[in-house]
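For this view, one protein chain was removed and the others were kept in their places.
To keep things simple, chains are lettered A and B as they appear, and every chain counts its residues starting from 1.
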Amino acid sequence: MSLDPRATALVLAGTGGLCILPLFLSSSWLLVMFLSFVWLVITANYDVLDGFLGQINLGQGAFFGLGAYVATMLLNLPSVQQLGALTFVVITVSALAAAALFAAVMAFPLFRLKGLYFAIGTLILIFLLQVLALNLTPLTGGSYGLYVPPRFFMNTFIGYYLALALAIGSLALNFYLSRSTLGLAFRCIKEDEDAANSIGVDPMKYKLIALVIASLPTAAAGVLFALNSGYIDPNIALGVERSLLPSLMALLGGTGTVLGPVFGTAIIRIIETVFFHYLRLPVPSLLFFGITLLAVALLIPEGLLKSARFKRLPFLRALAS
Amino acid sequence: MRMRSRVLGLGLIVSVSALAGFHAFVPDARAQAREIKIGGTMAITGTFSVEWGPKARQFMEEWAKMMNERGGVFVKEANAKLPITLIIYDDGSNADRAVELYERLATTDKVDFFTGPASSPITIKASTVAEKYGIPMVTAEANSPAVFARGFKWLVGADRPAPQWAEDYYRMLKALMDAGALPRLKTVAVIQENTPHTMDVGWGAVNRPDLAGLTVVATETVPPGATDFSAVIGKLKGLNPDIVYVATWAGTAVAFAKQAFELGLKPKELHIPHSTITEKYYSMVGASIGEGITGITHEAIFKKGDKEAYFALRKKVGLSGFDAGWTSLRFIALEALTKAIEKAGSLDRAKVMATLRALKYETLHGELAFSFGMEVAGKKVDGVGNKLVFPAQWQNGKIEVIWPADLSTSRYRPRP
Partner (left out) sequence: MARALELVVGGLALGGIYALLAFSLSLTISTTRILNVSHGVFFVWGGACFVLFTQHLRLHPAVAILILTALFFVFALLFQWGIVRPLLGRNVHLLLVGSIMATFGLALSMESALGYAWVTYVDPYPVFTSSLAMFPVTLGGVALSGSRLVILGFVVLMVMGFHLFLQKTFWGRGARAMAQNFDGCLVIGLNPYRLSLILFTLAIMATAVSGAFYVLAVPLNPYEGLPLTLKAFTVVILAGVGNLPATLVAGAVLGLAEVITSQFLGTVWAPAVSLAILFLVLVFKPTGFFGKGVY
């Protein structure tokens, strides 16, 4: 399949713009963007399971939290702290390994389930992880949380570029999936699992691959977040919003499209920023946030990139794959 | 068609950059200080807003208005009384958002000083921003040793450290028992909710019973937001402790008190620090539980300091009696900041911070001073204040402060 030149140009221009943006931004906006890229990574990875495999994963935040906790726990060990530049490598590799292992192990029980049951199953997992983080105090700091030793802090300027790179990588992954046989296998399974099985596509194997793939960038995002945040606790790292919002963002943008997550994340982050940073109304911002979400849901429930209204603009149609 | 989309795309990028750049390049209209800018976030919505909420922002904004009606704060360097501009954002009880907003206050709104947010985790993160930019932050309610044990130079808090609340309570019990107002009590059971603040409060109860000659017979930790205590209550009934100390948040405490009553747990003394001393508690649980229950409150009929202004502010915001006692902390924290500015005679952050650290002045509860290098709950803390909490008790359907003597309105009465 050939790439649409207009879409490519737009994407390249957008990426270029994002690369030079930090030179103009105050640190507050840098942080907003950094966090937005983190959300984008989680959403894009979520879409691997939703858009391609058709499974709603409400536990995507578990990989994020695992990445954040493993990295921070290791950073508090003197043996890890003394490794110099290698420290970051060690914690990242460990975080990714932990997330991938968790994904691989959980895939077996989870993928026996479908639809609503799969969703609830993943939700249970993230709650379980949160309870473990809360109770295993000697290991995780319990409700008091864990600190990143100050000399390992990652300032937001560097974080911005790393998170941007990670986000681009995640989107590139989705792009690759949309064009490759691996992604095709996923979509076969989504359409009709038994048919896929009959032509030799082993559903369990591919579902496992999908979950592991989706866990890696999210765990890396968790590491970046922890390094920039300096402090994590069971709510910050394993709160249920980190799982629910990405599914919302993916749905809003249009699942199964490469750039859908970008639009979905952008919409929610823009609404959030406008309401909380700017409009200091006497009535709660959350109220308007909810109403806006409701309105958007009623008008374009299939997601921005897949809605009929959107597709009227020819150049934007190209962005939806 | 192609041209249009290119132009559109480019235009989008340019306008976004311009918008962002605008914020970085806004000309500094504060070359000559004409106002004192104080900023912070508050949990106006979200889970923490149950304890804090919109009234918190309202109270602080009314305080700023009141100060400006008085003409402002005299700053020697500017040789004038400068008005206060207060900027409080809603962080929605979300730590990520709170940090974004504190960064915004520091870089875009360019405030001079910070007030503290609600809850320990958010205060931990917000104070990191204060430390990064060197902006003095005075927190009101935050009193977890975890917040103050990081060696930060730009942070002080008005409240007494949480682990010391139980210590004060035990000292009160000892005094009452020595004076014969209470029969000799021997055992205490502690229930603590697994969140930083309530665990801190519980720490004091679990580790310092020696202050009243008591022994701890049970320490039960419950998950955050627990609603069922059948097993705990069953255990406690078997142990029959004289005192049950419930270190939990409001909702959990009410659930416990009701279930304990229904399942027949009747200790001689039931002490629930949070939520008991609020006007509606009695109506929430009924007289059978409410009568004789003790708790603590930040509020009292203060006799010192700027008390008329304080009570006028509470009235303005529609608060009466013992509701929202943390307003006294907010008042004192903001007052301390303005006193430090006055004393330092300047808006220079370093000067004000140094003055704050050494500040001693008389306010609502007595003399406020910040301690450094103090040991609390096994940690060395810097910058904690000494605003007391007052044990209080429901008697005949009314709240009475029972300790210390100068602020008490009644004496302790054993539970019926």
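Some notes on this structure:
The rule is simple: a contact is a pair of C-beta atoms (placed from the backbone, for glycine too) under 8 Å apart; a residue touches a chain by one contact, two chains touch by 3 or more.
Not measured: the values here are computed from a predicted model.
Here one chain is not drawn; of A:A172, A:I270 or A:L287, the residue touching it is A:L287. Considering the whole complex, the residue from B:P223, B:G366 or B:P404 that touches the absent chain is B:P223.
Take subunit A: the residues that touch the chain left off the picture are 109-110, 112-117, 120-121, 123-125, 127-128, 131-132, 134-135, 240, 244, 248, 251-252, 283-284, 286-298, 301-302.
The omitted chain makes contact with subunit B at the following residues, 45-47, 49-50, 53-55, 194, 220-223, 225-232, 234-235, 237-238, 250-251, 254-255, 258-259, 261-264, 275, 278-280, 283-286, 288-289, 318-319, 323-324.
To be clear about the criterion, only the chains that are shown with their structure count from here on.
Our note on geometry: subunit A versus subunit B, Cα centroid distance of 35 Å, whole angstroms. The residues of subunit B lying in touch with subunit A in their complex are 1-2, 4-6, 8-10, 13, 16-17, 20-21, 23-24, 44-46, 54, 88-92, 94-97, 99-101, 103-104, 106-108, 121, 124-125, 128, 146, 150, 194-196, 199, 223-224. Chain contact summary for the complex, subunit A toward subunit B: residues 5-6, 9-10, 13-14, 16-17, 20-21, 24-29, 31-32, 35, 131, 134-135, 142-145, 147, 229-231, 233, 235-236, 241, 272, 276-277, 280, 282, 284-287, 314-315.
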